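Heads up, one of the protein chains got dropped from this complex, but the rest are sitting where they should.
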Amino acid sequence: MYKRILIANRGEIALRIIRACRELGIETVAIYSEADRDALYLRLADQAICIGPPKSIQSYLKIAHVIAAAEIGNVEAIHPGYGFLAENAHFNEVCRSCQIDFIGPTPEAMELLGDKNRARDLAREAKVPVVPGSDGLVSDEKEALRIAHEIGFPVLIKATAGGGGKGMRIAANDLSLATALTQAQIEAKAAFGNEGVYIEKFIERPRHVEVQILADHHGNVVHLWERDCSTQRRHQKLIEESPAPNLPDKVRQQICDAAVRLVKKAGYTNAGTVEFIVDRENHFYFIEVNARIQVEHPVSEMVTGIDLIKAQIQVAAGETLPWKQRDIRVQGASIECRINAENPQKNFQPAPGRIDQIFVPGGMGVRFDSHVYAGYTVPPYYDSMIGKLIVHRPTRQEAISCMLRALAELQIEGIPTTADFHRQVLEHSDFVEGGIDTGFVERTWKFDKG
Amino acid sequence: MYKRILIANRGEIALRIIRACRELGIETVAIYSEADRDALYLRLADQAICIGPPKSIQSYLKIAHVIAAAEIGNVEAIHPGYGFLAENAHFNEVCRSCQIDFIGPTPEAMELLGDKNRARDLAREAKVPVVPGSDGLVSDEKEALRIAHEIGFPVLIKATAGGGGKGMRIAANDLSLATALTQAQIEAKAAFGNEGVYIEKFIERPRHVEVQILADHHGNVVHLWERDCSTQRRHQKLIEESPAPNLPDKVRQQICDAAVRLVKKAGYTNAGTVEFIVDRENHFYFIEVNARIQVEHPVSEMVTGIDLIKAQIQVAAGETLPWKQRDIRVQGASIECRINAENPQKNFQPAPGRIDQIFVPGGMGVRFDSHVYAGYTVPPYYDSMIGKLIVHRPTRQEAISCMLRALAELQIEGIPTTADFHRQVLEHSDFVEGGIDTGFVERTWKFDKG
Amino acid sequence: MTEKTDRPGEEQPDVFDVEQLRRFVELMEEHDLSEINLKEGGRKIRLRRGNILPAASAPAPAPIPPAASPQPAPSDSAPAASSGDSENIAFIKSPMVGTFYSRPNPNAEPFVKVGDVVEPETTVCIIEAMKVFNEIPAELRGKIVAVLVKDEEPVEFGTPLFKVDTSAV
Partner (left out) sequence: MTEKTDRPGEEQPDVFDVEQLRRFVELMEEHDLSEINLKEGGRKIRLRRGNILPAASAPAPAPIPPAASPQPAPSDSAPAASSGDSENIAFIKSPMVGTFYSRPNPNAEPFVKVGDVVEPETTVCIIEAMKVFNEIPAELRGKIVAVLVKDEEPVEFGTPLFKVDTSAV
């Protein structure tokens, strides 16, 4: 096991990693930018090294500075957390060339899965379903019709050079397909100078379901079951939970097995997440792999009792996974709300500033992962998440009640937060019934255009 | 189920009960003395009523005022918490006469078990072992010898009128028994004007083991297994845990069965605790029943997953216990440290005052039950406990590591606390090995005489 | 009092009298005053208590509305009668939790009404708690300026019941 590791991150995830290390008896070196100089969590590290000015590009994202800190801090490994350098294969390589263990997958596995086309090919090889569609570009109506009939309506016509919804059309039947194809080609040509389009199945009102994976360096891969992260706004997750509500056991098992097959095929090690979308008939399709620990990892920790950060460190240090798949069982239900320093009244505009007062929720079933405290100033340079409120109760219904009372307890003065918005979501009957889709939040609440 | 209940308590347990009620959808009426006027937890209640000046005798202990608050608050039941009126059978009676449910046992069961002699008789009837001894007073040496041989040395000679160690002698053999008997009689006569003494077995280095009980009004009684509360100083519990370390499974089962037998015999309902001492050979002896929820109830909640406060309210409202005994299983290990506003350097002298700053521990496996926050002033009128730090991990060893890191995280400025003393205990090899006795703390740490 | 004394009279304590100051301070504590400023001729006493910058050190209460207490919480801790905002205004406060009755029975006249002068032992109302009807004495002398609670309204310990002008007698 390592004696000393460096944490190449800040805020709640840096504190999360320090906590795991303290419990494992591992010394920690924290790095910080000048904006984080006064953060209390730095005092829990054995050493704290300033690596640059507030802007991430000059500090947390500056590979040379992070590595130099690892050298003067004399560490054996680096935990990258999430964000910043966590999925940077080059940084991963540099660590290896400096003989410092990167606590995550190898650079090769990271690169392979970071390329969406290669990852999609790999999924096909591993017999993991991907969203059906044309293998390449589609130019004439006849071919378009053939494919549409093969994969079934509705279909999505997408510009190959596209982005931002330009050159994108949905077709629900033969008639609209012809029109949509022409329109998409014209629009694509106008917008990108390239009229190439392809067709894929349009998944209506999909759920976002992802599978937590752990793999050691001895060929053992286990999953920690699934999370549902359908409560999103502009592709930003707001609420995550495990298990996914109303997902048939058979489908749950199939998704988890598929995730394990894919990860094995990729030669992946350490913790990772395989993301899927699930349609209204519970067909699931692979989207991508997140080759790192995720913000929402605690909900899987709560239902399985497994400390994922500790497991990451143990696996990186060469230990064998101490669990077989059959040892990993889901108990109860867990929900996480991301508490952001944002103003929901102003289109979720980030609202950094001083937290004058905070009452931290506690009691049965409540976990609050946060680095903030009364008197802490949320700096404007980084993301606006100030904490994760997590509950774990025997049933989903009890978990919702517990989260609602914990959100009411979480009193933060000085800056606006998303806590109250979470209460609205949790009280909405669609959420309570389970199985909302990724468009639910934006359909249900009207936000000012930002 | 109740619509509205009054909480006849303050501080962390008042907040604990408010939390349970919010999750159950029950409205709460909080009462407060003028010293607690600004406490934030009052804001989480649906109504808060000032019932008197700071001194408990004029507020929290004033039955007429509590009942009057229940009347104007229009509640159906009163939760007494622990301390104050929680084991006051008269208050319990008054509630009944006012048609307000007392969330706890009946006045009759409370009175029966509150009388130590009657409780001891009841235990004998229920075939629950009590500390062996003479049935009544012992006056001559011959009888003393007969009893001592029957129950086995060492024996304790105790003044019937006694207290404070006066008229108390330990005898390890025939020779010392004669001397001890005479000395105890002389001392008792001098101290209390009554030379009557009795003999009981002296339990050397006992452990304190207690069993959590839940009983409904339909004849169902279950236990939530045991807690070990041997870490005490002057009979004040400092650290509690579940399960009791190094207690053989067979003994554990016997103790829990004995507790259930006793409680059934007493016609006891609601939550309660049956306390035992356990000697070095794992013989156990009934001591007393605590007819209320206890400070240390969270460790049983963590290992069983059962919310005891909710269960208390449900049972009082007439619901049937939703669990059979076989449903109640212990998972992992839980430890609680009582964080007191006391100065361990000054003989644990209470140190009320303003909490200038607090960092609340969080993360995997940590629960902090506390009503305090930065800017809160601990009033000098009540007990000095400001919070309970609870951890729950798969093994006892991991629980100790987790507690140590959580104690390090718990930064409180402005007043001294016992947090650091807890760290010393948790790091002591005798504690780590498990199975310390109730004299451990006082033998190991020398305190100034207060 | 005196027009110009650098020199206090016999009974008059000078400004440096510790016992007098102690009484001022006790007064301040009792009433949670933050400052006393006294000046007469060249004599001047100024006392301040607690934090000088209250905004930063005493965070405002949480944003959720305070738990429903039917009356505004009184700001001082004197149990029954104490001086109010102006020097001559005092409040008769409830010494217990219960239900307020302004008259001995529904057909009777109120114990007191605005304009009445009360003596310390004058019964001003009844507070009922646990079916016991407790007659509440004024415990001060003055003229009733306002009745602050309606009949059969619940009151807490410390709820102001009557506003009294103590200079009017």
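Labels A, B and C are assigned to the chains in the order they are written; within every chain, residues are numbered from 1.
Everything below uses one rule, namely that a contact is a pair of C-beta atoms (placed from the backbone, for glycine too) under 8 Å apart; a residue touches a chain by one contact, two chains touch by 3 or more.
Keep in mind the model is a prediction, meaning the values are calculated, not measured.
Residue A:A45 is the one among A:I26, A:A45 or A:A311 that touches the chain not shown.
Taking the complete complex into account, A:A30 is the one of A:I17, A:A30, A:V155 or A:V222 that touches the chain left out. Across A:I13, A:A69 or A:I213, the single residue that touches the chain missing here is A:A69. Against the chain not displayed here, chain A makes contact via residues 30, 34, 37-38, 40, 42-54, 59, 64-65, 67-69, 71-72, 94, 98, 374-375.
In the analysis below, only the chains that are shown with their structure count from here on.
Distance between chain A and chain B, defined via averaged C-alpha coordinates, is recorded as 44 Å. The mean-CA centres of chain A and chain C are about 59 angstrom from one another, to the nearest whole unit. Residues of chain A in contact with two or more other chains: 357, 359, 374, 408, 411. The multi-chain contact residues of chain C, meaning those touching 2 or more other chains, are 59, 62, 64.
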